[in-house]
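The complex appears here minus one protein chain, its other protein chains still in place.
Let's look at subunit A:
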Amino acid sequence: MAARGSAKRGASAGAARGSEPQEEPPPPLQAVLVADSFNRCFFPISKDRPRALLPMANVAMIDYTLEFLTATGVEETFVFCCWKSAEIKEHLQKSKWCRHTSPNTVRFVTSDLYRSLGDVLRDVDAKSLVRSDFILVTGDVVSNLNISRALEEHKLRRKMEKNVSVMTMIFKESSPGHHARCKEDDIVIAMDSATNRVLHYQRTQGLKRFRFPMSLFQNSIENVEVRHDLLDCHISICSPQVAELFTDNFDYQTRDDFVRGLLVNEEILGNQIHMHVMTEEYGAHICNLLMYEAVCSDIIRRWVYPLTPEMNFTDDKNQNYTHSKHNIYRGVDVSLGHGSMLKENVLIGQGTVIGSNCSIMNSVIGQNCRIGDEVTLDGAFLWDGVHVADNVQIHHSVICDEAEVKEKVKLKPHCVLSSQVVVGPDITLSEGTVISLHPPDEEEEDDDQFSDDSGVNKEESKVKLKGYNKKDVGSEGRGYLWKADDKNEDDEEQRQSLWGPAMLSEEESESDSDLSMGSEEPDSRAASPQLDDIKVFQNEVLGTLQRGEEENISCDNLVLEINSLKYAYNISLNEMMQVLSKVILEFPLQQLDANLDSQNYFSALLPLLKNWTPLFKNYIKRSSDHLNALFAIEEFFLEHDSLCTSIAKVLMTFYQLEILEEDVILNWFSLRDTSDKGKQLRKNQRLQKFIQWLEEAEEESSDGDQD
């Protein structure tokens, strides 16, 4: 393999020097495979086996990914492992991809220091492993895509626009709510349909309402499409710049961070992300057990042709299946008892013995399993060496290696039995039960979640101390119930991590409430700090004015202070006007305390207004400001009914001090769409008199002008 590779390179170099001095021969296609997901989905199953080696239809997940890469023409793959890297390495070295005849060279890079995808890519950049465009993929991708078309488009784009396009993400078209779409991973994308450029990328997180920034639609792009019918395959074609960008921004941890960061900083850095949508080929990424179920059943129903079970693409002698009607795959040496029926979509591994009168459908059974009589398996995923006794019913559950299910057990949907667990006779496990041999409180002592369980002695001693709970696992059972409450993190996060958010029966709260204070961020937390901001601003203004009064600070300085406060708290002019009016009107109330009498109030207010006239004049310049001030005054008086009588005097004062003009006051008064309270306010006698006087005054002045 190495000889052939170097010969090719030698020949191509010669050709370059000879006839084609301009065109370089295309460098070999490289891929970066991240064999670790850096999260705790699939715990506790992944405590025994690394995620990449979990079997899908009896073939490890990483085999599917490597087959996809090899079939699409990748010649060099870098596999990055962190958790249980020795097992992954061993598995791959025994597989066909590490044989010298494999067209795809696999190189391992192992480190315990990786904590995220970002770390891996920073390592890629540091070691300069990639020479040109590469495919970035996680270890749990199942696909039959031929990436050459997308790759050509990517290269063309980069050539035409001089390296502006940094990454091409690959999506598959599928309708919303499709069973192969992971709820955690669901995305909404806005794209430019002419150039396939990604303009906006957002995780749905189960929300029902989404916010899109207006700038998305206001720029010069003509055809903006907002799409929710895309499934993220986690396959990306990246340019070498991606690795550099990860090194520059060391807080990018996941691909999401990267995409969002790039889209936000687009004007500054000028990098763009494009996408490719595949309609006919299959691509999916397994992030939780629901996706595992969905993709397994897709493989059995041959959606991922030609990576079907009977093709035996791993060249493993134990994986020779024959395919019959209704998607029944039988391995070698399978024996089926009398009266048993394999209804549809069943895969049975080599050497399995099935008893009589069983009914099996939509299931995957591993190698060397023993299944008793009268067993019903519906949507069950049994790995190698599982023993199932008689009269058992298993629905939509996963049973890992060497586990044992004794007689008359009923497993309700979404149960998980981890490796070597025994579930005793005559027990029904309720929905969503997870049983594992690793006791759950071991987690609390595990500081480093990514450390291998090398301290086996620690485990054994613990097991001796704790017995098995008979209620959980039955009289002959062995295993601990893995409950959400034992975790330190939120309940929701743990329940979500194994089966995905669809498991939660209660609805996600409508976090996207109507607190729209002009915020454009999809993050709903932005609303509450705003309120706090205004309150804090109000207090600050109050403090300023108090000091101003005590120390007789000139109005100019007060204006300066209030302006700086406005910028500090990012308050808009309208709000500032309202707050200011409110604060000033409330000011006397603090001094008066007990006797809230109109007269006293007004007499206290008047000098303040006179002093702070310049303040008002500075901020009230346009008619909208006048209106805002009037609204604030109205609000204030509505809150403080007892002071209603002095509203006319206040307005009079404002008018005489030339803070508010008569047009605006009249305008405000005649506003039709006010609340009932507002209407009542306007019916105030004095106020009406004042308005009348105003109107007459206006006529007089206008008459005066005419004369």
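What we mean here is this: contacts are C-beta pairs under 8 Å (C-beta built on N, C-alpha and C of every residue); 3 or more make two chains touch, one makes a residue touch a chain; residues count from 1.
Note that in this section contacts and distances are computed from a predicted model.
Trainee: What is the protein name, per UniProt, of the chain that does not appear here: "DELLA protein", "Translation initiation factor eIF2B subunit beta", "NADH-ubiquinone oxidoreductase chain 2" or "Aminotransferase class I/classII large domain-containing protein"?
Mentor: "Translation initiation factor eIF2B subunit beta"
Trainee: Return the single residue from A:195, A:324 or A:692 that touches the missing chain.
Mentor: Result: among the candidates, A:324 touches the missing chain.
Trainee: Consider the whole complex, including the chain that is not shown, and state which of A:110, A:174 or A:249 touches that chain.
Mentor: Here the residue in touch with the unshown chain is A:174.
Trainee: Just to verify: which one of A:26, A:103 or A:607 makes contact with the chain not shown?
Mentor: A:103
Trainee: Could you tell which one of A:108, A:210, A:303 or A:693 touches the chain left off the display?
Mentor: In the complete complex, the chain left out is touched by residue A:303.
Trainee: Among A:194, A:311, A:560 or A:666, which residue is in touch with the absent chain?
Mentor: A:311
Trainee: In the whole complex, what residues of subunit A lie against the chain that is missing from view?
Mentor: With respect to the unshown chain, the touching residues of subunit A are 1, 3-4, 71, 100-103, 144, 172-175, 178, 229, 280-282, 301-306, 308, 311-313, 320, 322-325.
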